Each structure stands twice: as C-alpha cells, then as structure tokens.
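Left out: one protein chain. Kept in place: all the others.
Showing chain A:
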Amino acid sequence: MTDSTSASKGPLAQSATLTTRQLAWFAGLIAVGIFIWLVFAQWPDWLKGLLISKKAFLSAILNGLTLAGLYFLVASGFTLVFGLMRNVNLAHGSLYLLGAYIGYEAAELTGYWLVGVAAGFLVLAIVGLIMQIVVFRRLEGDDLRQTLVTIGISVVAADLMLAFWGGNTYQILTPDWLSGAIKLPVVTAVRSNGTEVFLVYPFYRLVVLAAAIVIGIGLWLLINRTRVGSMIRAGVDDRDMLSASGVNVHFVFAIVFALGAALAGLAGVVGGSALSVAPGEDVRYLLASLVVVIVGGMGSITGAAVGALIIGLAEQIGLVYFPTYGVVLTFVIMVVTLALRPQGIMGRSL
C-alpha cells in the first residue's frame, strides 16, 4: 500500500512517512513522559486504587530491573554457549548453584565477600573448561547426545550437592558497605504534617543491576571489538569455515564454555547474596534462562538482555498485581514469542 503511493507521488508520500515516524516518536515521548510523571508526581487517589500505591509500583519496577540483571548474568552464559556450539547446556542451572555454594564457602572461610565472588567465577570457569574437554569434545557434532548428557550431569550434580551441602537454605552475607537500604530521590507519599516520604531501596540490589550492565557492555565489547570475539562470531556463522581458515576451533570453544560457566558461577554468588542458596535453585534458574533466551533469541547477547528485562519485569509486576497468575505470565510471553517470532525477539532465523 505505502509502497505504491510512494512510487506514484514521491514528495507527498515522503512527508506522510515522516509524519508516521514523527507520530511514533511522539507516542514514545508521551510514554516516557507518563513514566516520568508516574515516578515523580504525587499520585492521585484513583491511580492508587488502580496500582495499590506508588511505593508498591516503583518497587516492583526496580525489583523487576534488578531481577532482570540477575537473569541476564545467568542467561548470557547460556546463550553464548548455545550460539557457538549449538549445545543446549541443560546443566547450566547446576553451574549456577555450584557457583553459589562455592562462593558461600569461600566467603565464610576468608570473611571477604569479594573473595567469594571471585571464587565462584574462577572455580566455575575451570569446571566449565573440564566439562568441555572431558565431555563435550568427545561428543562433538552430536547435538542430541550432548544435550542428553547435560541432563544427566544436572541430575547427578543436584544429588551430589544435596549430599554435600544438605537441604539447608544458605545466605551469602554481603559486606556492610553493600548492605542496608538507601533513600532514592523519589517521593512516594506526603504525610499529613507535610513531611515527604522517600522511596527506600536495598543498596545491594542497585549494585547487582549496575554489575549486570557493566558485564553486559563488557561482553558486547568482547564479542564485537576483539579478535577472540570475531572468531566467536565467525564460529556462530560457520564453524567449518572458521576451522578451515586456520583457527583452533577447540580453543575458541573451550574459552566460550569456560566463560559461560564462569558467568553462571558469578551469577550464583551474586544471586545467592541477594536472595538465597538452596537445593532446587538449579532448576529454577535453568528454566528462567531458557525462557529468557527463547524470548530474547538464542545465541544473542542483546537478546539475552532484552529477554531478561521482559521476564524480570513481568515476574515482579505479576507478583504484585496478579500473584495467582503471575507464574503463567512469563510462559504466556514465551508462547506468544514462539507463535509470532519463533527465533526470538533479537534472534536470527537459523
């Protein structure tokens, strides 16, 4: 329709398309404006009736963002491995949980939380390396067997961890400089005597969000701006061709797998400090990263970020406003994505 008109009446059509773009911009600006108003204005009563309270709404949004940060950390490793090796690593959740336990032990032993974080990252990098060399290299090119082996590993790992750490719920204690709540410059209510009530939010969660953003940017730079990154991208497109051009594919695979596992381990420690560590977490985060990656698009870092954002926000908003069906919401999003865009929002069709 628009094509034919633009062909016949050039200048007029151009101005018409410009107006649609302007309209889209305009709508976007209005949405941003409404959001800013929601954040900074004092809420009228009808809005409180609709959205419980400003505090509840803003906390849900912030929690959604920080949860998205955590999901991104887990899912980025998952999607990286899949993108390059076509290997759906269903033991990814076990790597998360193992990282959390190791981080807990290291932090308890040394008394330094940061040592725990580093231990979770490094130990899991080594575990990932071993998994790649001992297990996956032997099964190369046999995607189904690789996937089945990862299920086996996850079952065995879950029981071993249960045997070793028991069923107790652990919490990795954050250091004092990360603990506590901070006041955000957002007024949620005004008391009858005129004093303003500011939004209070746990500082650690903001740090999680910031860390996720930094790591996300770091990954993007690694993939798009470095030599190893260009090898990885080339490997995603055509593994055989990359190998033929003299690159040691096994080396690239090992690095990617180690990085993916290390990110899962890091997420385990970070998540175990924000929430808690207990048996069953492995399945939960595996499921979360599967949904995130399916929605965002398999093999894409940007996709993992977009997917994590959508799923994190949906989960928290669902939890506050319709708790009964909140769980279904994430899966509805997944089904809709699969129906409309099977390759995921940022995914390329394979």
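In this section, contacts are C-beta pairs under 8 Å (C-beta built on N, C-alpha and C of every residue); 3 or more make two chains touch, one makes a residue touch a chain; residues count from 1.
To be clear about the criterion, contacts and distances are computed from a predicted model.
One subunit of the complex is not drawn; among "ABC transporter substrate-binding protein", "Bifunctional protein PyrR", "2-oxoisovalerate dehydrogenase subunit beta" or "Ferredoxin", its UniProt record names it "ABC transporter substrate-binding protein".
One of A:Q132, A:S154, A:Q316 or A:T337 touches the chain omitted from the figure, and that residue is A:Q316.
Per the touch definition above, the residue from A:L122, A:V135 or A:L275 contacting the chain not shown is A:L275.
From the options A:G77, A:G93 or A:P202, the residue with contact to the unseen chain in the full assembly is A:P202.
Seen from chain A, the chain kept out of the figure touches residues 52-53, 55-56, 58-60, 63-64, 67, 162, 166-171, 173, 179-181, 200, 202, 204-205, 275-276, 278-281, 284, 315-316, 319-320, 323-324, 326-327.
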